[in-house]
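Please read the structure below before turning to the comments.
Certain chains of the assembly are absent from this excerpt, and the rest are unmoved.
The first chain written gets the first letter, and so on, giving A and B; residue counts start at 1 in each chain.
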Amino acid sequence: MKNTVRKNLKHLHYPKALKLNRKPIQNQIPGKITYVGEETTEDTIINVISYNEEEVIYHTNCSIEKVLHLVTHETKLKHWINFIGVHDVEKLSKLGSLLNIHPLVLEDIANTKQRPKLDEFDDYVFFALKMIFHSESGLLIKNHLGIVFNQTYIISFQQSQDTIFNSIRDRIQKKVGRIRMRSTDYLFYALVDAVVDNYYNVTETIEDKTENLEDRILIDANNASTSEIQLLKREILSIRKSVFPAKELIRKLQISKHVLYDNSTKAYIADLYDHILQVTENVDIYREIVWGLMDMYMSSLSNKMNQVMKVLTIMSSIFIPLTFIAGVYGMNFEYMPELGYKNAYFIILGIMFIMVLALIYYFRQKKWF
Amino acid sequence: MKNTVRKNLKHLHYPKALKLNRKPIQNQIPGKITYVGEETTEDTIINVISYNEEEVIYHTNCSIEKVLHLVTHETKLKHWINFIGVHDVEKLSKLGSLLNIHPLVLEDIANTKQRPKLDEFDDYVFFALKMIFHSESGLLIKNHLGIVFNQTYIISFQQSQDTIFNSIRDRIQKKVGRIRMRSTDYLFYALVDAVVDNYYNVTETIEDKTENLEDRILIDANNASTSEIQLLKREILSIRKSVFPAKELIRKLQISKHVLYDNSTKAYIADLYDHILQVTENVDIYREIVWGLMDMYMSSLSNKMNQVMKVLTIMSSIFIPLTFIAGVYGMNFEYMPELGYKNAYFIILGIMFIMVLALIYYFRQKKWF
């Protein structure tokens, strides 16, 4: 049994996404850009997709200078700058200062523990939210995403390489949908929409995990340890923590009058709000269901205990009286008349057999087996 | 016991209505109309009931062109267009584009996982809600319903053939009530009213299921497995998810100033709001009751365990001391004076008998049986 517990305890060393507040910016000079998050040794990569209705040009692994050149000179194109690896604070601040992005915004980009946030400046908009997904081994992973955009460019600052935006890259290349025809705010909407759509996958995985856990609890409460329930609770709380603020912010986006949002995009943002509303409702439904699992587990345990006790009671109730009778005739009194009767032994065996039958009948009546 | 669990597990493979978010529109180009829902091979059917105060004309299985002709030329009549089977995306978009319905509305119609929604456009109103009912085998079924109406026509986009609107079809034919005399907004009200009235049936079924489960838990906690409670919880959460947004929307309907709603219809919408309010209150009451069932189940289990333990304790407490006494006189010591006494055997039997009586009296005092 101990082994099972230990095995489960490995789960309990929660995946990092569930660590709520490891090392936030503490005792730090406000406005100083510091990377907050897991240490990583990967290189920071900047890819740019420059596009307009006619053409798409890919620039992989650009330098800061290249990006600046694109943004300031190639104004007929819109540029989607993929900044992958926000841990390189130096590059980040260099790009930020060249493009006149406020230091507090850069601080929020580098802080991967930052909660979702919307800041509308006069000439650009900053939106921070979380990309959430389950890794192949089933761990919940939260990647910080910061989006900054104005008329000519949109920068997506990411913690690491993603797969969520692949379909958007595809749509740009194949000129499917409206992205190529519309201005950057539509691409901004498309990015946020991709992130929110992915939340559906997360709630589906939660649904699967919950049903799987329910099944195992019902068949054998021991295999489904409480630590799994606790872990699932944490996952849901962690998802809520990212999704609920995002809902508020998309609501704000919907009613914002900022000049960067085109009116035709507004209908799509309303739709987006509808999606995230549905996500939050689903999260809350699973919240209720998972919170109920512990009760289910307890009653499953009690049920098993009942089974165990019944076996004990039946065995004891049948054999203890019989043993007593055998004990009586094992007594060494000199004068015990029954002992001398020829068939006394068989009569006693018969009586014992009848007693067994009677007790079995009694327990059957009680539906104990 | 395992068989019982497995049998119950079948229930746990939740009916599809309880699947909260299977395959929603993911990584999809916004505004592209895609069917989201269970696969079906049924044909899409369009039936039209054209009516005014004087006459009713039925057009079954119309083509799109026929519908367009009716709507644009037969303007003396009002047309209720029953579009059954929203999985035929082609027909849907064709009808939509001919009648100038916004692509996002068509997307919401084809997405059977769409939450309830009210969109008031300048010249038409779109209302999406859920028809909820229990199938004959007791499964909860949710059918998506989208209603679009303007002065001349009302289209009800349905996932599949319904029975809920039969009484309305009847009323139109027999000219009972006000539908034939009033404009389309009254028919719109009548359709929504029929859907909401049907919610009462759903809560009644929930009431029946709950009482049945309660009874079975009290008589024998084993038969009423926890999975049934869990399933009932899910049903209620699923109903809430559809009914509560609908309440909000009907409230919005009630205070809306849209030109399509006649003032005389407003009183009926207020009444409708009253009905859905009562439904939501009932759902919440059953929520509390069903949430309490698990406690009831646990205490029922504990009660049974108490019964089992009492039997064990009574049997053990009576026979273990007796067996000990028998054991004493079964010892083979050479000098045990009692063994030689003539009536010792019967005296010991008598003492045992008195002990049994004393213990029975003791347990009676404790009200153990």
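Observations, loosely collected:
Note that contacts are C-beta pairs under 8 Å (C-beta built on N, C-alpha and C of every residue); 3 or more make two chains touch, one makes a residue touch a chain.
Note that the coordinates shown come from a computational prediction; the quantities given were computed from them, not determined experimentally.
Of the identical protein chains in this complex, 2 are displayed in place, while the full assembly in this structure file contains 5 copies of the same sequence.
By our rule, only the chains that are shown with their structure count from here on.
Between the CA-based centres of chain A and chain B the separation comes to 27 Å, rounded to the whole angstrom. The part of chain A that touches chain B in the complex is made up of residues 167, 171, 176-178, 189-190, 193-194, 197-198, 200-201, 203-204, 207, 211, 214-215, 218-219, 267-268, 271, 274-275, 277-278, 281-282, 285-286, 288-289, 292, 295-296, 298-300, 302-303, 305-307, 309-310, 312-313, 316-317, 320-321, 323-324, 327-328, 330-336, 366-368. Against chain A, in their complex, chain B makes its touches with residues 1-2, 5-6, 8-9, 12, 14, 19-22, 24-32, 102, 104, 113-115, 117, 220, 222, 225-227, 230, 233-234, 237-238, 241, 291, 294, 297-298, 301-302, 304-305, 307-309, 311-312, 315-316, 319-320, 322-323, 326-327, 329-332, 336, 338-340, 342-345, 348-349.
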